[in-house]
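Encoded as structure tokens, here's the structure I'll be asking about.
What you see is the complex with one protein chain gone and the rest in place.
Chain IDs A, B and C follow the sequence of writing; residue 1 opens each chain.
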Amino acid sequence: APLGIGHPATQAEIALWDIDVRADGTGLPPGRGSVAQGREIFAQTCSACHGEKGQGAEADALAGGKGTLATAKPVKTVGSFWPYAATLFDYVNRAMPFTAPQSLSPNEVYAVSAYVLFLNGLVPEDASLDAKSLPKVAMPNRNGFTSDPRPDIPPVARN
Amino acid sequence: APLGIGHPATQAEIALWDIDVRADGTGLPPGRGSVAQGREIFAQTCSACHGEKGQGAEADALAGGKGTLATAKPVKTVGSFWPYAATLFDYVNRAMPFTAPQSLSPNEVYAVSAYVLFLNGLVPEDASLDAKSLPKVAMPNRNGFTSDPRPDIPPVARN
Amino acid sequence: AAGLVAGAAGPAAAQQGSGPLQVPVWTREQGEGIASPAYGVPSAFEKSVIRKPRTPPKFPTAASTGTPLQHLHGIITPAGLHYERHHAGVPAIDPEQHRLVIHGLVERPLILTMNDIARFPSVSRLWFLECSGNTPQWTGGSAKWTVQETHGLISCSEWTGVRLSTLLDEVGLKPEARWVLAEGADGAAMTRSIPLDVVLDEALVAYAQNGEHLRPEQGYPLRLVLPGIEGNMSIKWLRRLKVGDQPFQSREETSKYTDLMPDGTARQFTFVMETKSVITSPSGGHQLREKGFYEIRGLAWSGRGRIRSVDVSTDGGATWRPAELQEPVLSRCLTRFRVPWTWDGGPALLQSRAVDETGYVQPSRQQLVDVRGVNSQYHFNGIQTWKVAPSGEVTNAA
Partner (left out) sequence: AAGLVAGAAGPAAAQQGSGPLQVPVWTREQGEGIASPAYGVPSAFEKSVIRKPRTPPKFPTAASTGTPLQHLHGIITPAGLHYERHHAGVPAIDPEQHRLVIHGLVERPLILTMNDIARFPSVSRLWFLECSGNTPQWTGGSAKWTVQETHGLISCSEWTGVRLSTLLDEVGLKPEARWVLAEGADGAAMTRSIPLDVVLDEALVAYAQNGEHLRPEQGYPLRLVLPGIEGNMSIKWLRRLKVGDQPFQSREETSKYTDLMPDGTARQFTFVMETKSVITSPSGGHQLREKGFYEIRGLAWSGRGRIRSVDVSTDGGATWRPAELQEPVLSRCLTRFRVPWTWDGGPALLQSRAVDETGYVQPSRQQLVDVRGVNSQYHFNGIQTWKVAPSGEVTNAA
């Protein structure tokens, strides 16, 4: 039986905190943004750390790395590695730009997500994304993940 | 079997640390001091904290308290409570004067001990104490100590 | 913050009940970088959680401070909040210069450096230390006392060091050996005599506390830790161990740390800290804000071994309920106990009563006073009562 401690949470009260976006897009807010809009925002707000074309600078590369995952020097980016486009919205929306998290509007997050996906060749230059289209962007490494098989090391006799 | 760690200690090496004095006087250094000498030292070095006649000030009383141990207001002093005179030498020698421990010479410690014992009426005014005589000073509460009888509380039924 | 259960509340929380949760500034910016500071400290919001003397001391170097038990959880005391009892203040000892001398009735007297001591086989133990002067409630204390003031001279740490018996094996005891004098390097050159049975009963020459090296206030770089024994004997800043055939009768075991009885005799060498417990929450100074569910939480310990059980009463001892003991329950270590309680808004008298593995039952204050009178000063282990008023105010009822 509940102990009766605490305050019932209404959706109105917690809305500003309820920011998560699932892989299937559940949680995406209304709004829309284009690659072109994203390019501008990215140049002003992101490129200083991630490089002009998202190739990486002081901070991680966001584009490139295609075909490197099984090599000696894997480069994991949104394009080469991330399984879901919706995760990009979720992450940028909660954590970027690094020094001013949660400062972008939904439209801006859509736009900059579209631009990062464009940099990875995953949407065309004239794309504009919203809650419906973003989760549908086909991610190359969508099926690159397996579940945990551990313990995976065959036990050897202890001498 | 010893592990062979450390450095053998010779008596010469540890002499300056080997300061303890037992109840029977074992460990008392050569030297001697009188009540009269002690009175002067006490006035200069001790009385500010313990009172001119050792009656206590900011710090503990060192004299008095006779006959109070079984009353509602026991006053425990060297005279009323301490079982051994040698302990007085040991303690003053290691710890007093408070702000300059181990600064008195053996003669000075003998003297000031003699004075504190005199204040308690335990040696005459013309006494002078040394390693032989100090431990023999008869302390009124010598037999006032018992050993630990605990557990001493009769267990009662737990309800 | 002062007391999760209650404690002095801040201004009514800006967030609660006043519309939508806002995104606070700390979610909209970067926080502090790593290693700021490189040796971490508590949140600035916890600045009232500190050690304090019960009353301003006449001599701050011959004084004590208590652990703020009302703010603590579990059984570990953070080293920064370990209770203090000094007789000549806290020396700032250079460990390179520090030495331990072991001599007296031994075959091979030794001088050991800190590096030497670190090489011996080591052990770690979770043990409490309690000052035998803790809880001066023989005649009942002030109604205003918090548990820091009534019971704060107890703390619990993981101690690591060398068994004293290991060091005595190294020097070889002579057959007449019966007592060991332990001496500190502080300005009191603090000394206590320890009988061989206590020495051989797991006593540690410790150099670490809760993982790290001892704190200065707990004897850096080296101290004794005698489990279950009055704290004064766990000599800090340990510089010398002298083996003898009888007690040395130092001032600390004659003038002090002897327990005066009603007939004017005094018990000497009263070493063991007997079974005791106290409710730390709710406790003196706490303020219950509303009726309803609370968890009663406390600590129990015994110098003779493990805690077997703790009972809790909310009606001043008329009825008792068994508390849950948090595992692991370790010998001569604090044991956390808990019991659920629904406060109906009426007056209540909260008590706890511990039983240890020897069957010893924590006595009431009256039982203690009946046997020992009110002058024995040390070793008060009576049942503590906290009074809850209908206002929710909690006070010491001794």
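Here is the rule we go by: a contact is a pair of C-beta atoms (placed from the backbone, for glycine too) under 8 Å apart; a residue touches a chain by one contact, two chains touch by 3 or more.
What you see is a predicted model; the values in this text were computed from it and never measured.
The shown chains contacted by the absent chain are A, B, C, with contact judged over the whole complex.
When the missing chain is restored to the complex, the residue among C:Pro95, C:Pro195 or C:Gly392 that touches it is C:Pro95.
Even with one chain removed from view, chain C keeps its contact list with that chain: residues 1, 3-6, 9-11, 13-16, 21, 24, 26-36, 38-46, 49-53, 57, 60-61, 63-65, 71-82, 84, 86, 88-97, 99, 101, 111, 113-115, 117-124, 126, 158-160, 185-187, 189, 207-208, 210-217, 220-221, 237, 239, 289, 292-295, 297, 326, 328, 330, 336, 338, 340. Considering the complete assembly, chain B touches the hidden chain via residues 3-5, 7, 12-17, 98-103.
Interface residues of chain A facing the missing partner chain: 2-3, 5-10, 13-14, 17-20, 22-23, 58-59, 69-70, 72, 74, 76, 78, 81-84, 86-87, 90-91, 94-95, 98, 101-102, 144-156, 158-159.
Going forward, only the chains that are shown with their structure count from here on.
Viewed as a network of touching protein chains, the structure reduces to a simple linear path. The chain with its C-alpha centre at the largest distance from the centre of chain C is A. Inter-chain centre distance (chain A to chain C, centres taken as mean C-alpha positions): 51 Å. Taken residue by residue, chain A touches two or more other chains at no position, since every residue touches fewer.
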